[in-house]
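Okay, handing you the structure first.
One protein chain omitted, others in place.
== chain A ==
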Amino acid sequence: MEVFQELSQKLVFPIDYKSQKYIGKQMNVAIAAVGIAATVYGYMTGSIQNLLICYIAGLLGTCIWLVPAYPAYRKHNLKFVEKPVINITTD
């Protein structure tokens, strides 16, 4: 069980509200674009199979683009207040 806990902790991304909001928006746009492109391509070729292949390929692309936590999506990590450093001098 400890192994699973470690694993799930690693899967949790650093808190970065700005990037997460950006990903949410991009995901909507990307899926709509992929869907429309697949539909148009399928309609032009007159084949539902082509539509399905195109849609699934597009979704895999979107998955690779938006799902993992790339460094670009970790730029705005929350910075917690650091402990003030107090210099105590002793004579």
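Here is the rule we use: a contact is a pair of C-beta atoms (placed from the backbone, for glycine too) under 8 Å apart; a residue touches a chain by one contact, two chains touch by 3 or more; residues count from 1.
Just so we're on the same page, contacts and distances are computed from a predicted model.
Think of the chain that is not pictured: of "Ribonuclease P protein subunit p29", "Ras-related protein Rab-2A", "GPI ethanolamine phosphate transferase 3, catalytic subunit" or "Signal peptidase subunit 3", UniProt labels it "Signal peptidase subunit 3". In the full complex, chain A contacts the hidden chain through residues 8, 11-13, 15, 20, 23-24, 27-28, 31-32, 35, 38-39, 42-43, 46-48, 51, 55, 59, 62-63, 66-69.
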